[in-house]
Structure formats: C-alpha cells, structure tokens
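The structure follows.
A single protein chain has been removed from this complex, and every other one stays in its place.
Let's look at subunit A:
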C-alpha cells in the first residue's frame, strides 16, 4: 500500500465520478426543467455506445464514432421526447416511471434484435493508447486521463451554456416558470425537446467513452443509471452543481471503498473473511452514504428549489 497506489485510485475514482456526472447532468437537467423522472436515460447511454461502436466499425475512426454516438443518442432522445416523453410532463411520477420503464424494455429488446446479445468491443484509438506519467504515478492510462479531461470540458461547456447563452437563459426561465416563458413567446415545446436531446447527447457521449473502456452491450446503461440516481438524490434533484459534487463523491467513495475496505478489515479479522465482508460492505457503501446524507438532509446537499 503505497502513496502512489492511493493517488492512482483517487484519480480512478475521479474518472468514475466524472463519467457518472455526464449521466447525472442530463437526468437532473431534465428533472429540473421538465419535472420528469426518466428511467430511459440509461438506454440513451447504451444507444450512444452502440452508435459509436457501429460507426467506428464502419469508418475505422473512433473520433467519427464518438460523434456518431453523440448524434445518435441526441436523435434518439429527440425522437422519444416528441413521441412519448412530451405526453408525460403533466402526469404523475408513477406514470413517468412506468412509461420510461417501458421505453427501457423497447430499447433493450430493439438493440438486441439489431446487434444480437453478444457484446461489441470498441478499441481505444491509437493516439490514446499508452500511458502517461503523472506526479506520483509512473504510468497512468492515457485514455482514462482523456475521459477525465473530456468530462471536465463538458461540465465547463454546460456551465457556460446554461449561465451565459440565450438558450441557457430560456432553460433557466423554463425551470422556474413554464407558463410565464410560454406567455412571453418562447416556443416551450421546442425548448423541451432541445433540453431533452442535450441531456441525451451527454449521456450518449458518456456511453461511448466508457464503451471503449469496457464492452458495449445491452443493459450496460442500467447500473450507471441507478448510480446516477443516487448521485442526483445526494446532490439535490435539479442542481447541476449538486450533480457534479455528488458524482465525484460517489466515484471516490465507491472506488476507494472497494480497494481499501478489505485492507482495513484485515486488521480486525482473518484474510478470507475480510475479503468477503469487505466486498459485500464496499458494494453497499455508497447506498449507506446516501442514507446517511438523506437522514440529515432529506432534499439532498444542494436542493435547487430552495
């Protein structure tokens, strides 16, 4: 257990947290603006990964694939918004949960029909293979560093978009009073479609980036989706700042817990049981943390509506 290992794990946790943020940002944006709980967000993540893998296969270029993933997910998002999601804004959350659960079934089965059940593999582009030396870590995978930087760039862009542009102003206005901005002549329907597609595009980017790290397969979005829920519950639903802090917190706690809990437990019990108890405990750790935070702050750390 060296300082270098600890540092490397912290960077891994940061990378995991930032990919979670890409998911959570779209979820929390859609909830904040439209008041919609969207379970199918994980499906858009999956669509992004599959589009990226397919375009990369066809063209041989990961970068085109990445673009394809973002565009594919955004298009899928705009499509389901226009066909289904739009009808759900006025419904209660139960209907929203059920309808988007149905969308998950449709997306998963549809993808399985097109691509089959076998996972696809997406190779890391040549320019990003290899490792870099970071302070304290001799060889850190370049691609993981790229994910960190890409996610930070998206976070900054999102911040600039929402706080500095006219579109962002309308989004914020829609968040606080949808009737009023409709009365002022803003086309609220189109605005909602844009917001939904924006969230979908970020989810698709996240899916494409992570797809190259792991495999691209049906159902890949669901574990991430649930973690993203935990993130936005901790951060406060509707708050992008909360989503950022919540996701980094979750990423660090989860990654470090998995590595260090078994080690710590070895001081108290024998090796084999320390490993199994540690594994069981660390898989529950973030949920326990969530319970702890909610016990103190039932509306999350940064509640947007207060």
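Just so it is clear, a residue touches a chain if its C-beta (ideal position, glycine included) is under 8 Å from a C-beta of that chain, and two chains touch if they have at least 3 such contacts; residues count from 1.
Just so it is clear, contacts and distances are computed from a predicted model.
Missing chain, UniProt protein name, picked from "Leucine/isoleucine/valine transporter permease subunit", "Succinate dehydrogenase cytochrome b556 subunit", "NAD(P)-binding domain-containing protein" or "Tetratricopeptide repeat protein": "Leucine/isoleucine/valine transporter permease subunit". Considering the full assembly, A:237 is the residue among A:237, A:253 or A:274 that touches the omitted chain.
Within the full complex, the residue among A:18, A:37 or A:74 touching the omitted chain is A:37. The missing chain, though absent from the display, is touched by one residue of A:164, A:189, A:214 or A:299; that residue is A:299. The chain not displayed touches subunit A at residues 31, 37, 84, 87, 93-95, 97-99, 101-106, 108-110, 112-113, 222, 226, 229-230, 232-233, 237, 276, 279-280, 283-284, 287-288, 290-291, 294-295, 298-300.
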